[in-house]
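Complex shown without one protein chain; remaining protein chains in place.
Chains: A, B, C, D and E, in written order; residue numbering restarts at 1 for each.
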């Protein structure tokens, strides 16, 4: 597989590997937090915008509705699979299992973006509307995760104040993704052209630098992780594969094609590192933040970026083949 | 008016609207302060540089001298109109009226930049020397505003220490604008070419992200404004129109053409959000910072960005027509 | 010399001059620290990456080995020349002389980058492998400087803990330079193409803004310098010339050509402002940080950027001529 | 000489996402005014942390409020039950201010 | 055991543009040395605020100076008249240091 090798040797992946290595070697290399946050916002604005422009070009289809519905269902249902595994096999208490489950139901913007890069390099770019699916998948898992955690405690739903719902629904990353999507939808290709040098041309370069930082963050998380057991590490590798397979199967069932199907599988397999951790800290303060960040960012994220994306793409292609 | 609609649907304006909406919805979307400051500096360096390059190409003319003189006079005189309105109709005391008047005499870099974008899209790009006019208009209004505030208090001129004058004249934004203008003037088009990818190509994209942040800031200012009365809100909408009309009239009188005349009207109508607030905090600490920021940033700025710029451009064209 | 004038009037140098002027005029112009740090990291990633790509294209040669050896030796030996001059003529104590000597043995990334810009503009771009030489020259001088300082004190090697060596060898700037170099080497020209808009196209523009900041920092350092004597200022101007001459001589001896020889001279002449100050603060806390930063950043750096680079390039060309 | 009045300095170190709840708890016992400071990193029983703006989950801030003894007691009672579950650090000390009416 | 000496800890929260004036006022009564800390946000009688680098008008910093009782009294007298007009918060407390000559 020549394409796979050239993917692994692309600067995007190599910069991620550099970050991982530097972190494990305990180098003091660090990107200022505000710069990292700025890059994270830039990536969301750019993919939202480009997704909207693509939908403006391609028009609305029934496929979009199906994909949105599939995304919504996946985000709400995947935590229901993760939760019993985390409680039973993973031996977590209800609150921690709920918090972790929410991460695996929700999605990772950068995993998606890296997936799109790789799929595009293989000439199977996913449809633009998948950005809307991404945005839609961010929050349902949060709601389900909190509900799962609450079931286990006597005190009833913890922290389910109005503030919290507001926070979850109007989370900055969701607002930016959806907002930029509508900006792209309204301004269309001719409106996008003058801003393309920022949002299109330098996009891959920024992704390199952001993945460098994510590599540093992921490896440092692992070095400082205290609560990780072998069972939990296993789950952090198995859960994304299960979720990716389910995503690929549903994509095949609703008839998504090529890169678009792969994108749904990647979204299902990805686990959140932006919207969910902050929401869990707020809603379930008793949960161990070091635990869910280590699992989601320290283990699942690197796995997905390197091995996961090709695997889920292959699954999506295979399942589609089985059905046709 | 097709051009007007396409302007309102350009990403620049749509991102601003997104910021306004997200702010009013109390989303936690926020761009790190240091990134916002960095974008603000970038925009000033870029327009200074491009203005200088354009003057290097077009050469010096009598028109430049006239425009500079007009800008200087507008900045010094507009506060004298705003002050009695703020005291009488607006019922502010002398110190607050002086502080607010200074904002309306001075100028807003981003209003100007957005105006240039819109004028350029309509094929009436203003002359490059207007950047020098912009830089010149930043400070006279500060001096006049402080003088107006001092007249009203027994204690004599408050805070008119040497430090303050130094601070006002060597204000970072003025130094950067003027400095970048001279860099452009000295290096000319051939010197500019290698740096054009940063200062020209991605300029519009950065403006989008900066306006997203300005929308967030403006709406949050309004939500937290305490001291706003109906009378003051009215003035924050009427003063820019008066100032814009005066700017358009003077532009017609001294014979500025097309986009250049519109740019002078836009500068006159715009109100400061960088140089003046910090200077007022220092020179008139007793003045209510929440008040002048809410009026200038919360009301006048959004009005100018959306409705004001087309209005002042129309005024400039009409007045020019009357005189010819 | 038309080329020299056009160099001095290039935006890169003019923005540096603007920073110097604004700093001396005590303007409050300031670039947020995190943005400056971000630009510094960007510059290192970009030159590392491009250097690696160039070596991937040109292949390994014996010249590379010789250049690496020359760089290593220069970094280790130049402090041995600087130290006695700083102690004798400069009248510094052993600890301060060792700390300053380390700066002059090590290298400045931005001096190198500015040199490459100027050499490239004169059609004598240095070979890509010089980035590896740059990276290699960062640390040996640190080790030698600490050893020199330790010889002078009774207490034996101060702070030579394992932590320190780790810190010095895995210093963020070295890791980023070397890492990005390998990313470029592995991904090659075809991998570089998609990220070129970020790492190549806007590079010169970012360099302008970074040099604006360096100008501000350098002039403010000088204004606040307390410990500078005439003798030390003299050394800060003479040491880079001595080091540059030695670098140029060695380049000629090992047969480096044109821009590549000039680059070795520039590296030898340049003095560190990133890796070394932080390492010295850690290893020799008793040394006066204000002193070495004022000399390296306040005097030598501006001298090198403006007059030094042309001088060292001329030396390299002359010495090469003598030998052929 | 200017007279100073004795007051209490309350400081609470908390994760940024929990700050809103803390501010609400303070307001509920009558402490409306406060100031926040960013912390840069630290180490506790739950491990080492550094500022982290990307996930936003482990960044910490220090809440500072100046108030009288009664408000302090009410506040301490109100946050005491969540100190452990929320991973807070509560510090109380004496402080003098000038304008007693304000604090 | 190392001996410690009693000194006074002066803290003033002020808008960044006013810091220069405050530093000058401190120097005028002999307090030359100080340290500044960035505040991240807060709430007072004049409303809620957050750090704001673009306008630069409402960002606040905390000024910290360690000094003896006499300097403290002189400083308090010097800033007392502008506390209200400038929106400052002045806090004074006890602190122990090691090298008394330095502070």
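Assume a contact is a pair of C-beta atoms (placed from the backbone, for glycine too) under 8 Å apart; a residue touches a chain by one contact, two chains touch by 3 or more.
Owing to the predicted nature of the structure, the values given are computational and were not obtained by experimental measurement.
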Contact list for the unshown chain, restricted to visible chains: C, D, E
Touching residues on chain E - with respect to the absent chain: 1-2, 4, 9, 23, 32-38, 61, 66, 93-99, 102
Absent chain, residues of chain D that touch it: 13, 37-45, 60, 62, 73, 76-77, 80, 83-84, 89-94
Touch list for chain C against the chain that is not drawn: 33-34, 36-37, 40, 159, 163, 213, 217, 224, 226, 273-274, 277-282, 285-286, 288-290, 293, 297
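We take it that only the chains that are shown with their structure count from here on.
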Reaching chain D from chain B through chains that touch each other, fewest steps: 2
Chain separated most widely from chain D, comparing mean CA positions: C
Chain centre separation (chain A, chain B; CA means) in Å: 41
Residues of chain E touching at least two other chains: 53
Sites on chain B at which at least two other chains make contact: 32-35, 37, 197, 201-202
